[in-house]
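In what follows, a structure is listed as structure tokens, so that the remarks can point back to it.
Note that this complex is displayed minus one protein chain, with the remaining chains in position.
On to chain A.
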Amino acid sequence: MLVNSEQIIEALIETIQMVAFSLLFSAVLGLPLGILLVITRKGHLLENLPVFNVSNGIINIFRSVPFIILMVAIIPVTRLIVGTSIGTAAAVVPLVFYAGPYIARLIENSLLEVDPGVLEAAQAMGATPAQIIFKFLIPEALSSLVLAFTIATIGLVGASAMAGAVGGGGLGDLAITYGYQRFDTMVMLITVGILVVMVQGLQTFGNILSKRIRRR
């Protein structure tokens, strides 16, 4: 085998860092955007079709660019923010541009599942729009939101491995440089194995958490 266990552990830590930071930032971006997509649509809380149409369109544009292209296309932006376009920190930028709009869509879906009757009851009680969002909409969708974030996290694990291909580091980098380019099947198997375990673990954790919130 061309790599030692230390290198594998280092790559694993890089992957975890990439996923964690990009999840954090894309949640910060995606959560408000997802809420916006719900409340500004026709007939909803703060109906505003221009805002809805513009945010909807922008999200669609980002969602239609393949991640590998997006990564290269926004290199100037990455340089501007991180100072470099290579390395783990640099990989976080395209990952956020990829996962942010994705999370916004997932959140939009979760929030739309909330019974409109509950929101009507909130309005009848004289709740302000902010109270409706934070005391009714989000608590009612919480269990489904947890599953949405689970899906997004797993998506990021996959995307972060791809980011490795352009020098982002992490398990994907290891798999490409040693497993693929230098024909080290063992490295390939180990990295893919670790990714499989990560995904299984994340999904199981998300399911349990969501179930606990739903209590059933």
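We adopt the following convention: a residue touches a chain if its C-beta (ideal position, glycine included) is under 8 Å from a C-beta of that chain, and two chains touch if they have at least 3 such contacts; residues count from 1.
The rule is simple: contacts and distances are computed from a predicted model.
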item	value
Listed names "Electron transfer flavoprotein subunit alpha", "Na(+)/H(+) antiporter subunit B", "PadR family transcriptional regulator" or "Phosphate ABC transporter ATP-binding protein", with the criterion being the UniProt name of the chain not displayed	"Phosphate ABC transporter ATP-binding protein"
Omitted-chain contact residue, chosen from A:L2, A:L24, A:I58 or A:M125	A:M125
Sole residue of A:T40, A:T88, A:S110 or A:S143 that reaches the chain not shown, by the stated touch rule	A:S143
Residues of chain A (touch criterion as defined above) contacting the omitted chain	115, 117-118, 120-128, 131, 135-136, 139-140, 142-143, 213, 215-216
